[in-house]
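Of the protein chains in this complex, one is absent; all others appear in place.
Showing chain A:
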Amino acid sequence: MIVRLNTDIAAGVLGLVFGAVLWFPRADIGRLSIIFPRAILLILTLISVALVVKGFIRPSGRQIEITGSPRRLVTVMIGFFLWWGLVEVLGFLLTTLIAFFALTWYLARVETVVTWQRMLMWTPIILALVSVFYLTFTEVLNVRLPTGLFF
């Protein structure tokens, strides 16, 4: 998907917004702790302004290309955040199994029709993959993974 966007202005505005977010809480910070971030914030602002000006005078790119399907991109992005959000509720193992099945099903549909029989065929592979990593981390590396409501 091609989106018309002046990348110089976009980068400049992003820099200014990022700078503003850090600029306002600086008043409560002591001199020794703010002296360096303040200098960098100043440089960031100058670079951002330069980018915005350049965007108007001599823009380097007027469009961006999102390769592939934007819908799939957003869905997978949301999926990752849901995976993260649900780990502490359902526990790592259950959430990962659900997320793994869901992602595999969703992504495989790009290439082929995913029937229940096919999902059943993939089940042992997915179970093995998740179990191997789960057991490696919990039993070998002694990492206590979140358990959530179930296990």
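In the analysis below, a contact is a pair of C-beta atoms (placed from the backbone, for glycine too) under 8 Å apart; a residue touches a chain by one contact, two chains touch by 3 or more; residues count from 1.
The rule is simple: contacts and distances are computed from a predicted model.
Asks: Pick from "Succinate dehydrogenase / fumarate reductase iron-sulfur subunit", "Putative tricarboxylic transport membrane protein", "NADH-quinone oxidoreductase subunit I" or "Extracellular solute-binding protein" the UniProt protein name of the chain that isn't shown here.
Replies: Its UniProt record gives the name "Putative tricarboxylic transport membrane protein".
Asks: Across the whole complex, list the residues on chain A that are touched by the chain not included here.
Replies: The list for chain A reads 5, 7-8, 10-12, 14-15, 18-19, 22, 25, 29-37, 39-41, 43-44, 47-48, 50-51, 54, 60-61, 64-70, 72-73, 76-77, 80-81, 83-84, 87-88, 92, 96, 99-100, 103-104, 107-108, 110-111, 125-126, 129-130, 133, 136-137, 140-146.
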